[in-house]
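The complex is shown incomplete by one protein chain, all other protein chains being positioned as in the whole.
To keep things simple, chains are lettered A and B as they appear, and every chain counts its residues starting from 1.
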Amino acid sequence: MTGSLLEVRDVARTYSIGHLLSRHQVRAVDGISFTMPSERPEILAVVGESGSGKTTLARMILNMVLPTAGSIRFCGADLSEIRRGRDRLEFMKRVQPIFQNPFEAFNPLKKIDRYLFMTARRVAGLDAIGDCEHRVEEVLNKVGLSLTEVRGRFPHELSGGQLQRIAIARALIPAPELLVADEPVSMIDASLRLSIVNLLRRLRDEMGVSIVYITHDLATAYSISNRIIIMREGRVVESGDARTVLDNPQHPYSIMLKTAVLSPDATLRIPAG
Amino acid sequence: MTHPVLTVSDLRAYYQTSAFGTQREVKAVDGVSFQVGANEIYGLAGESSCGKTTLIKTIAAATRPPLKVVGGAITFDFHGRRVSMTNVDAEALADIRWKHLSCIMQGSMNVLNPVRRIRHSFVDFAFRHVGEPMPVFLEEVRVHLQRLELEGQILDAFPHQLSGGMRQRVAIALATVCRPDFIIADEPTTALDVIVQNSVLAMIREVQRELGSSLIFVTHDLAVHANLSDRLGIMYAGRLVEEGRTADVFRNPLHPYTMNLISALPRIGRDNPSKGLEGAPPNLADPPAGCRFHPRCPLAMDICRRKDPPMAEVAPGHRAACFAVAPEKVQ
Partner (left out) sequence: MMFTIFRDLFRSRRSFAAGVALLAFVLIIAAASLASPYPPNDSFVVPPDLAPSWPHILGTTSRGQDVFWQLTFAIRNTLVFGFIVALVSRIISLVVGLVSGYVGGLTDRVLMSINDTFIVIPLFPILVLFYFVMRDNMSWTLLALAMACLGWAYDARLIRSLAMSLRRREFTDTGIFSGMSTRHILTQEHMPYVLPIVFSTTMNNINWSIGLEVTLSVLGFTDINTPTIGVMIYWANQHTAMVAGIWWWIFFPVLLVVITFIGLFLLAVSMNEYIDPRSRLSRVAA
């Protein structure tokens, strides 16, 4: 099916754990299929609890790990054929990650602007220093920061929110078509989450970037996603338009997830006992 | 408040480090005062590095260098027995720990000894306080575990055989088996999945109600506070900026920081156009003069840059530290 940005077809990933005497297979991902269109940018939320396989799925989409069954195609090209250095670099120009832990995403002993300039030079392919600086400043402004604030700083000098923004900025440097964000706000304070999540929404609306937004937080998924798939133990239990599914979940597991979400409006009910 | 179980007054606790010639003093807790009554859940909220974990450590007398209490007082009142945590000796501390005061710390599920069965953890922690023969003690523990929906067989298991949620419930069971008067919980559910988190929170509330203990519950997640805490204290940059009954704080937040926190919470079913909090908390080694929130505050006035607002009672049982809400009275 040409014309889709990302096509995941019957993808499975099994790990075998144990030792010589008792090996058994763990099916981290077990037959997942979905597509993301290329005509318009969208945010696809992948929701599930720990152990649902969503991080494994993310790593497969990023071509960090190969599926043991099924195929993943990005703009028609099968990811399993992207092995050589130059092909990988081309791929990374168009697909970039945002990781869960902003404090771990950067080497604590090195200055953070290194990653930005390195991405500009090697992934985006900008040669002149002026071009690099310009691009870095541009993406930092997009996320609400500036080069002066960031230049020469070490990761521990910045807050989790700032670090995650810088991680997003770095991912934007080669002007990718797809971002894979693996729980980008779960390690950030509840009060700061919304600003990062809104940033992701702006990326879709203003820059036309599609995002695979992996999370266990239904509320933020509701807030920004176009479509949603709910995973459990490696399988999809429900999928569809985000608002529809979350306003009115059908599958028992989805219903359970939704009722488990704590609402801050609870105080407006009469307290019990 | 009549007969508060815990009274903290003007507590100051700093991290004083000196590494290879450079001195540094981080004012993690800088003048905090509040009280916790009997049979009440007091929630403590705030961003990372606002000082809540440091506050908890000092209350539990779990401070080690470079953390040092430099001023103020922490006093417990366990049914008439007063203990001051700022100068308590090791023996008195061992006596009140687990029997009167117990803790569920962050990452609690990882404090169980991985090479010993669960049973041993209970014996190590609680046996000496119960003062009964071993079989009776173990039977009591089993009954207690059932309250948390854990089966007695758990006692024979090793920690790695249990899931994160189960380990967390074991930690709660450990902290409550001696029916303490006061429980301190620091982010006990942060690392858990939503569904498990819910059941663990429900259990915490149930156990607290049944024992009649007081509980300080620390988490940055306001949604949890909304569903659990009776009273809520908001911390920012080492200070308490607002405090009151949870319902009051949510319905009518006084301090601009609180207002921003609450409006920035995403909810299902609400298309949320709120902006969220910008900027970053101040560096506690070099905090701004005057009110510590003034660089990020939309209501900042001239006086905010010069003087530090005290906690003032704006409505019954509802305090806030803000000049915009409680103007400085002209003497």
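By definition in this document, a contact is a pair of C-beta atoms (placed from the backbone, for glycine too) under 8 Å apart; a residue touches a chain by one contact, two chains touch by 3 or more.
Keep in mind it's a predicted model, so treat the numbers as computed, not measured.
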### Task
Could you tell me which of A:105, A:224, A:237 or A:257 touches the chain that is not displayed?
A:105
### Query
In the complete assembly, which of A:56, A:96 or A:220 touches the absent chain?
A:96
### Summary
Cross-chain touch to the chain not pictured, restricted to A:74, A:115 or A:222, is A:115
### Residues in chain A touching the chain absent from view
62, 64, 85, 89, 92, 96-97, 99-101, 104-110, 115, 118-119, 121-123, 154, 156-157, 167, 170-171
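Everything that follows uses one rule, which is that only the chains that are shown with their structure count from here on.
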### Task
Could you tell me the distance, in whole angstrom, between the mean C-alpha positions of chain A and chain B?
32
### Summary
Counting only contacts in the complex, chain B reaches chain A at residues 47-48, 164, 193-195, 197-198, 201, 209, 220-224, 226-227, 246-247, 250-251, 260-262, 264-269, 271-272, 274-278, 280-281
### Task
Spell out the residues on chain A that touch chain B in their complex, using ranges where they run on.
49-50, 144, 158-162, 189-198, 216-220, 222-223, 246-247, 256-258, 260-268, 271, 273
